[in-house]
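Written out below as structure tokens is the structure these notes cover.
Heads up, one of the protein chains got dropped from this complex, but the rest are sitting where they should.
Moving on, here comes chain A:
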Amino acid sequence: MRAPSTGLLAGGVIALTAIVLVLVGAPHDRPSPPPRAPSATGVPASSVGARGVRLTSTAIELPADEAIFPEGPRSDLVNANCTACHSASMALDQPRLSAEQWRATVTKMREVYKAPVRAADVDAIVQYLVGMPGQSGGAPSGSAQDPAPNVPPSRS
């Protein structure tokens, strides 16, 4: 972290008082204006600092995710509904889940997260998920117990 300016150090002296004084109306949920991104035009990003710590405005660009669900029965429906909110990999990387488990997941997306999935489409989506690569073969994976051995009392 960069060194503070003397001005900021001086400001630190009246810290607590200052904070209490700066009451800005009724708080609201969302902060307002879109932040200025650190520009590529040579204008330095804005920053604030005090007592040896400086924070600098930051903007990032997230990588795009163009991966879609593999071709299959009603894959169009699955792509349209599921990838609106999350990567296809979230589903594709799951262990083998039963139809009941997949239905519970789709139901949670609709009822809890309010995904605009039509009730009439749920069956087809569940059917695709159960049969997609990595899932076919049907039975849920995994045994009931780790291969962890019995452990006698420690000798240490």
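The rule is simple: a contact is a pair of C-beta atoms (placed from the backbone, for glycine too) under 8 Å apart; a residue touches a chain by one contact, two chains touch by 3 or more; residues count from 1.
Everything below uses one rule, namely that contacts and distances are computed from a predicted model.
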- Can you pick, from "RNA polymerase sigma-70 factor (Sigma-E family)", "Acyl carrier protein", "Mo-co oxidoreductase dimerisation domain-containing protein" or "Condensin subunit MukF", the UniProt name of the chain not shown? "Mo-co oxidoreductase dimerisation domain-containing protein"
- Those residues of chain A which, in the complete complex, touch the missing chain: 1, 8, 11-12, 15-16, 18-20, 22-37, 46-51, 53-63, 65, 67, 84-87, 89-90, 93-97, 101, 104-105, 112-116, 134, 140-152, 154-156
